[in-house]
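Just one protein chain is left out here, and the rest sit where they should.
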Amino acid sequence: MRIWRHRLFWPSAALVVLVAVNAIARPQFLRITLQDGELYGALIDILRNSAPLMLVALGMTIVIATRGIDLSVGAVMAVSGAVALTIIDGSGDPGATGTVLVAVVVALLVSLVLGAWNGFLVSALGIQPIVATLVLMLAGRGVALLITGGFITTVNSAPLAYIASGYLTVLPFAFIISVVVITALGLVERRTALGVLTEAVGINPEASRLAGVRSRGIIWGAYMVSGVLAGLAGIIYASNIKAADANAAGFLIELYAILAVVLGGTSLAGGKFSIAGTVIGVLIIQTLDSTILFLGVPSAQSPVFFAFVVVAVVIAQSPRTRNALRALGGARRPRAAASVQDRPKVEVAS
Amino acid sequence: MRADTPPIVEMRGITIRFPGVLALDGVDFLLRPGEVHALMGENGAGKSTLIKALTGVYAVDDGTITVAGERRTFATTADAQAAGISTVYQEVNLCPNLTVGENVMLGHEPRRGRTIDWRATHTEAERHLRSLGLELDPRTLLSTHSIAIQQLVAISRAMVLEAKVLILDEPTSSLDRDEVEQLFGVIRDLRDSGVAILFVSHFLDQVYEISDRITVLRNGALVGEYPVADLPRDALVTKMIGRELDDLEALSRSAHRVIDRTGEPVLRAEGVGRRGVLEPADLEVYAGEVVGLAGLLGSGRTELVRLLYGADRPDHGRVAVHGRPARITSPRHAIDRRISFSSEDRRGEGIVADLTVAENIVLGIQARKGWMRKIRKSEQDAVVAEYIEALGVRPADPQLIVGNLSGGNQQKVLLARWLATAPELLVLDEPTRGIDVGAKADIQHKVSELSAQGLSVIFISSELEEVLRLAQRIAVLRDRKKIGELDSGDVDLDGLIDYLANEGKGSAA
Partner (left out) sequence: MSAAMTGTVAAERPTSTFQTFLSRRAGMMPTFAALIILVLLFVGAEAFLRGDFITPGNISALLLDNAYLVILAVGMTFVILTAGIDLSVGSVMAFTGILGAQLLARGVPAWLAIVTMLAGGAVIGLLIGTLVQYFSVQPFIASLAGLFLARGLAYVVSLSSIKVENTGVLWLQTNRIRVGDWYITPTGLIALLTVAVAAFVLHLTRFGRTIYAIGGNEQSARLMGLDVGRTKVAAYVISGFCGGLSGLVLTAYSGAGYPRNGIGTELDAIAAVVIGGTLLTGGRGYVLGSLVGVFVYGTIKTIISFMGAEQSWMQIIIGALLLLFIVVQRAIVARSEQRR
């Protein structure tokens, strides 16, 4: 198999090019320094700052593999942050590690319940995923606001701050969390049959059910994983700003997460998925974000760049473009491009 | 015959290439006004490609299309329709959310200025429906009508377009006998009014009943064009598959095997049914026995096996497996009791199209083991290789994507999936529908061989000969009710048809 046919070739190439461009434009980009046994540098920042998006995008990958989508991740982040900080704020000793641990566990449990709710709507009631998760997307931030009493809860707690800004040995703790989650998901995919069963459910739910696959359980589980990971992302986000901001937490993150999944080569139609692809997708987005910031563009304007990225990627992946390229490659095929949309989907989908 | 009438459609030397495949190789095809012309061939012979070339879906690489004496190239289906060529597909291609009248008239509604005149639209639609003998309220939603009615509505639509050529692509595969008769009545009327009809069907009976002329394709090439009277069935089949029919005919009538029915049956169902779906029915299947279910589509044959398998939930009845009571309300319960079920809807409920042959084959075993215990690679390879070999899956490459295989090979992969789970009872719903004759013979042989080794099978097929040949006992269903059981040694095809049509109606012929 030729290397450029590999599904991860283009995403990896894009990431490498992006890093190279940065390295040429600002040589300090690649510099990593060791201070007091902790690593610093632009690349390290990217790895640390990517943690929330990484977690959300990984959960999204699994949901998308089941032919679903989870729009509620941003709202779940907001709820999770609100729950955790309200507990810490209300406790007698906000600085105690025990308090923070309890807060984190409770917030993750709440996120798990929210994910289970989405899973219930999708797998038990059979509601379209976009619509089912739209409910929580709309209502979730309202719930978060109710929890914080309509305010932005701020707390001063060293163990909380550690989650986003601390170091475990030489690496940022937030990055370690990402690595642990990536490894765990990768292991589950490789070592158990969950990966292929999830793909089967995503490609043909009814055939899978009749083959004895517990489709309902797998779909339900995917939304629960997505919920928990979003909850974890919400805690990291809250830890970073040391506050629970129900409106800003995870704002538009569902869209960036979906973008990361698509960039990583996983089709939104469900089925075949790639954890590694999503990791690369997230890194592309985070590097691009850092690049835009470096260019001095106000961060509010950065969506324009992402819009162009999305357009470029979807056009590159579209069957029309591929057919056009194939035609350029030599096969004589008069009117091929013109008749593309008349062809049955099955034939162009490959 | 009207061989002297000038053809309305003349396709000459049609060649179409897909990446890596020569789909049509210089095919000639003539269609004359006032004839019903059947286009025959195995799957992959190029029938649908030829139709799509004629209707403007595919571009032609080589060759000419002449319609009513004029050279044409159609860029879209709309162009072809404008030239008087209309198509009615197997899956009704109408809009279920719109009214019957709108479906008939869509895009051709009478207008006042730029606005649609709804009253005139509905009157016009009703007129067209009437002309086909359809008494329908054009203001009702299409989705409230049966598939057969929808198919006739689709033909009415073709009439609005003043079609001179009507292409019917497997229009009968989801119709019952009465509905087919209705459809054929309409087709004959249209033929007599001078419309040229191109008819594609897998049902030989129907082809012989309705057609005037047959064109046979094989592997993208033309075999020949024949008047029906000059082409006996066995000759037609021989031309379609390109070899003698001995294989199929030589299949030993496993029906004559003697079954020991003294012990506990593998499956005993008593009064299994569901309101509005199937009246309570009894069924017993013994070890090594093939029980055929005979009945028309919608007779309850598929419904019965789905209830037994737990694909749908029964609300009546008891089931015992090997004499022990069993509660089966989901496919997993059935699989745990070593019952396997292959659905009639191969694409929709059978294969997982984007996964490989190997992944599809092991899916059943893996689902049974649960996600925690992944089957080892070496074990997988062994199982997959064994079944590809045993069933003759072609191409014999376990890493191919199943969606790219032919229908017959997909069916073999499904059979492999179920056999790999070592079932004691295998339920096969229409395992041979829409697949080529060679694969059909392979599957029949396999079923016969496995049942001789002790596997119990419930076998459903629209082709009654097939049921008679394979099954020792035949349960007959009609109108969502089991009407009786026959020993296949005691009846022939005519007897079975008679029983199916008349038993219990008090008017047996």
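Brief remarks on what is shown
Chains: A and B, in written order; residue numbering restarts at 1 for each.
Operating definition for what follows: contacts are C-beta pairs under 8 Å (C-beta built on N, C-alpha and C of every residue); 3 or more make two chains touch, one makes a residue touch a chain.
These numbers come from a predicted model, not from an experiment.
Contact with the chain not shown here comes from a single listed residue; of A:V135, A:A161, A:I241 or A:A276, that residue is A:V135. Within the full complex, the residue among B:L94, B:V216 or B:L293 touching the omitted chain is B:L94. For the chain left out of this panel, the touching residue among A:A57, A:L114, A:V188 or A:L259 is A:L259.
Within the full complex, the residue among B:T15, B:T77, B:S330 or B:N502 touching the omitted chain is B:T77. Within subunit A, the residues in touch with the undisplayed chain are 69, 121, 125-128, 130-132, 134-143, 145-146, 150, 246, 251, 255, 258-259, 262, 268-269, 298, 300-308, 310-311, 314-315, 318-321, 341-342, 348.
For subunit B, the residues in touch with the chain missing from this view are 76-78, 81-82, 87, 89, 92-99, 102, 106-107, 109, 111, 114-116, 130, 133-137, 139-141, 143-145, 149, 152, 157, 161, 182, 185.
Throughout what follows, only the chains that are shown with their structure count from here on.
Averaged C-alpha coordinates put the centre of subunit A at 43 Å from the centre of subunit B. The touching residues of subunit B, when paired with subunit A in their complex, are 17-19, 56-59, 61, 75-77, 309, 311, 331-332, 335, 341, 343, 348-355, 359, 363-364, 366-375, 403, 417. Interface residues of subunit A, counted against subunit B in their complex, comprise 191-194, 196-197, 199-200, 203-204, 206-214, 218, 271-272, 326, 331, 333-336, 338-339, 342-343, 346-347.
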